[in-house]
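The complex is shown incomplete by one protein chain, all other protein chains being positioned as in the whole.
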Amino acid sequence: MAIEKQVVRYGPLKDFIAQGVRVGDTIHLSGQVSVDAAGATVAPGDIVGQVKQAYANVAEVLGHFGATLDNVVAETWFVTDIPAMMKQGRAVFAARTEAYGGPPDTAQTLIQISALFQPDLLIEIQCVARV
Amino acid sequence: MAIEKQVVRYGPLKDFIAQGVRVGDTIHLSGQVSVDAAGATVAPGDIVGQVKQAYANVAEVLGHFGATLDNVVAETWFVTDIPAMMKQGRAVFAARTEAYGGPPDTAQTLIQISALFQPDLLIEIQCVARV
Partner (left out) sequence: MAIEKQVVRYGPLKDFIAQGVRVGDTIHLSGQVSVDAAGATVAPGDIVGQVKQAYANVAEVLGHFGATLDNVVAETWFVTDIPAMMKQGRAVFAARTEAYGGPPDTAQTLIQISALFQPDLLIEIQCVARV
């Protein structure tokens, strides 16, 4: 069954994955991490900085679809060390609120996993958006 | 792009997350765990009891949208110890069947993760529902 996909593909991984795929009114985003446009890790060892950069990347992908963080309906946080993150919980959630421009209207799942695809990454955020 | 979200938000985490977000005919739920309305863990150390409470919480969120477990199309089980769970596999899946009121018509993914956001939690269930 043929479907019409709008595919956003850029950056160092563009030969392997799409950063986002839209069909109809739903956008699925690839998990976003704290890397810059060249693929270098931003804020290694700093969970607050990594949350900020990951959301900056989410916003960038959404921007390619003409969408913003307001369009996110669900996010899954895959975190390597929840207790360490929670020690800075206030700053972490403040960074999230700032990224969204207010308390986010999004469902959330928070999971501690063994590792991400680079050892210096502390969080990966997977989002679904509606437009 | 403005969208119309129906947002369900209550309980001890209501300032941080929505328990569920509906846009159109799809509801994304936050991961549900074995906690009660006050945020206290129910059935610590008891996987069967935690499955029951997690589904009770799923049902409660869905109820706010006028939906039930019949509306769930996909669930991801994030479990801290699959071998331990499987030792009580019959009781665990019986609890799931009872929650759904019969063999559930839902896709499932079952993953063992390192930890959940409280150390006494054994399972988190993330659901997508259609209405």
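Each chain carries a letter (A and B) given by its place in the written order, and its residues are counted from 1.
One rule holds in what follows: a contact is a pair of C-beta atoms (placed from the backbone, for glycine too) under 8 Å apart; a residue touches a chain by one contact, two chains touch by 3 or more.
Values in this document were obtained by computation on a predicted structure and should not be read as measured data.
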For chain A, the residues touching the chain missing from this view: 1-3, 5, 7, 9, 15-21, 23-24, 26, 28-31, 78, 113-117, 124, 126
In chain B, positions touching the absent partner: 25-26, 66-68, 70-71, 73-74, 76, 82, 86, 93, 103-114, 128, 130-131
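Quick note on the criterion: only the chains that are shown with their structure count from here on.
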Distance from chain B to chain A - Cα centre to Cα centre, in angstrom: 22
